[in-house]
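Note that one protein chain is taken out, while the other chains of the complex remain in position.
This part shows subunit A:
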C-alpha cells in the first residue's frame, strides 16, 4: 500500500518538487527570522561587556542641569582601600560637521564627546588613541556616516558654539555600560577638559565628570567603600549590576526584534499554508483514479487516508530539512548584509531548527488533512470512469462562516466611534478588522465565481484565448481562490500599511501646509537638537526677515474660572508672526496673542471654556525650589493643535522668566523667498547645528522616517508575496498537467503554440490580477481601520495610496506573466498525439 503510494510519488517527481518547494520556502522564512533575531540579540550584547569595572559612580542630581561630579572627587576615590584605579569620564556636546557644513545625526550630540583613556571603553578598529590637541578618535558608525577615516581632517562642533578642527588618528567601537549612549568623538584628556561641555555652557565654565569608573579586585568592598565615602549625593552601582542590566537590555531588544520579525514570518507562513494546501489538493485530485483503484482492490478508507497523511509527513520532513538548511543560510546571509559595524554574532539555536521542523510538518499535515479525507472518500467506481473527480465538500459552510466573520468584524468596528476611542475600543476595532480580513479569505472561492464569471459576459466578444483563460480561472473556484488568497495575504498587508503611511503623510502635509506659508524659510535644529536664543536673535537680525515665528513649548496648567484645570502644554511666539510666518488653524475667535491666549480646541472643550472667558495659566518655574507663577489671561480664540503649534498659544512676552521652554524650528517670511533664503543661509553659515530649508524640505525630513519604516515593512511582507507567486506557478503548472488532453485537442483543432502559451498566460494574469484587486481593496479597508485606530480619524477618512495600489496592480500583472512562463511553455509543448490517443 505505502510502497504503491511512494512509487506513485516517484512517478510524479515534478509535482512533488512543487509541493516541496512551497514547504521549503515557508519553513526557510520562519527559520531565517529566528536566526536573525537570535543573532541580532547576540550582536547587540556580544563582546561589549567590560570586565574592568568594579563600580561606577554618578551624582544624584537635584535638578536636571547640574549633574556633573567635581574633579577632586576622583582623587578621593582613588585613595580608598581596594580601589586600584579611578577614572573620571567626561561627556560633552560634540558633533561631526559633514561636507554640507551641517552636523550629522548618528549620535546623540549632547553627550557625543568624551575623553580618551586606555580602559575597556574603547576598542580600536584602526589607528591609535588621540594623544594631543589636534587629534581625535571617532566611533566607527559616526566615522562611516561622515565618510572619515584615519588621517582625514575633521571638523567638530562643540558646546559654547565653538568648532574645532582635528586629524582623525583612530577609529573605535564603544562598549557602553548601563544606559550610556555611544559617543562619537574622543579627545585626549587635556583637550577634553578644555573643550567638552554642555551645549549652552559658556567656554569659560568649569566642568566636571559625568561619572567615575572604579576598578578593584573585590567588587563589594569597592562599592561599600565608595558609598561610605561619598554619601547621599551620589549613586554607586556595582560592575556586575551594570553588566546584568545591560544583558537584560540586550535580551529585551532581541525580543522586540524577534517579535516584530515573527509577526511577518507568521504572515508569510499563512500564505505558505494556502500554497501548500492548494498544491496538496491538486496532487490528490490528479490521482483520483489511483485511489479508486486502491479502493477497488480492497484498501479501506482509513488506509487510503493514512497513506496520504504519511505522504504528507514524509514531504513535510524532507521539505523542513531543506527549509531549515535554507533558512539558516538565509538568516546568516542577512546578518552578513546588515549594516552592522564591528563584531557580528551568528547564532543558530536548536529552537530555530526545532521550530522549522514543527512548522513544516504541522503545516503540511494540516494542509493535507482535508485532501486525505477526500481521497479516502473516492468511490471504487471512479476507477472505471475517465472523468472521475474527488468529492468535495460544498462551499456553503465555509461561505456562511466567512460572511459571519465579515459581518461580525464590521460590526465590531462600527460600534466604536472616533469621538470616544478608548484603548479597549481600539483593540475591539482592530480585532474586528482582522476578523473581517479572515472572513474575506473564507469567502474567496464564492467571490471568484461571483466576480470572474460575469466578466466573460461583460466582455462582449471575447477572443477565444481570453474566454478560455477566464473559464479556466473560474473552473475550480477553490483553486483560484486559494492561489489568489495567498497573494492577497501579503498584498493586503502591504496596502494596509501603505494606507496608514499615506494617511499619516497626508495629515502631516496638510498640517504643515496650512500652518507654514509656502514661501516661508524654515530654520531647524539639526540632529534632533534644539534652537537656542542666539539662533532666534541671529535670524531676527537679518534685514530681509519681515516676520519670524520662533515657537517654543513647555508645560503649563490651564485653570478655568469654573475651577476645572488641565495639565497641558503651551507654545509661545511673537504675536506679529501669527498669521504671517505661521498660521494656527483657528476653530473659533481670533488669533491676536497681544490680547490674550489661544487655547487648543481639545483643552477648551475639556474645560468648558469659550472665546472671551478668563483663564489662569500656571507656569512651573525652574530653580532650586520648584515654584509656579500664575498669569490671568483672556481667551481670544481656539485652535486645532498641531505638532508645530502645540497646546495653548501665548505671546513670548507673557511667559515669566525662568520657565523652561524649548523649540527646534523657526519660520521666517520676507518680501522675496529666494533672497530671504540666501540671506538666512549666509547668516547661519557658521551654525552647523541649524539647517536652512524650505517647506518642501521640511516635509521631506518629517516624512522620511515613515518612508523608511514602510520600506522595511514592504521588504518583510515581500516574503509572503514571493511565496504566493510561487503558488501561482504551482497552480498553473499542475493545471496544465491536468489538462494535457484538452490542450492536445485545442492544438489539433488549430491553436498554435503561441496561442496556447497566451491562453495559459492570460489565465495566470487573471488569477494574479484578481488576487491583486482583492488584496488592494481589502488592504485599503484594513488600512482605513488601522489609521482609525491609531489616529481616531473616521474609518473612511483614510488617504488611498494610489501610487502603491497602481504599482501593486502592475506588479501583479507582471507576476502573472512571469509565473506563467514555465507552465505556458509546458502547455505549448503538449503532445497532440498523446493527448488524443484513447489509452
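Basically, contacts are C-beta pairs under 8 Å (C-beta built on N, C-alpha and C of every residue); 3 or more make two chains touch, one makes a residue touch a chain; residues count from 1.
Convention: contacts and distances are computed from a predicted model.
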* Asked: Any idea which of "Formate dehydrogenase", "NitT/TauT family transport system permease protein", "ABC transporter ATP-binding protein" or "Phenol 2-monooxygenase P4 subunit" UniProt assigns to the chain that's been left out?
  -> "ABC transporter ATP-binding protein"
* **Full-complex contact with the absent chain, from A:475, A:594 or A:682** => A:475
* Asked: Where the complex has a chain not shown, which of A:368, A:751 or A:812 is the residue touching it?
  -> A:751
* Asked: Of the residues in subunit A, which ones touch the absent chain?
  -> 386-387, 463-464, 467-468, 471-472, 475, 741-742, 745-755, 832-833, 836-838
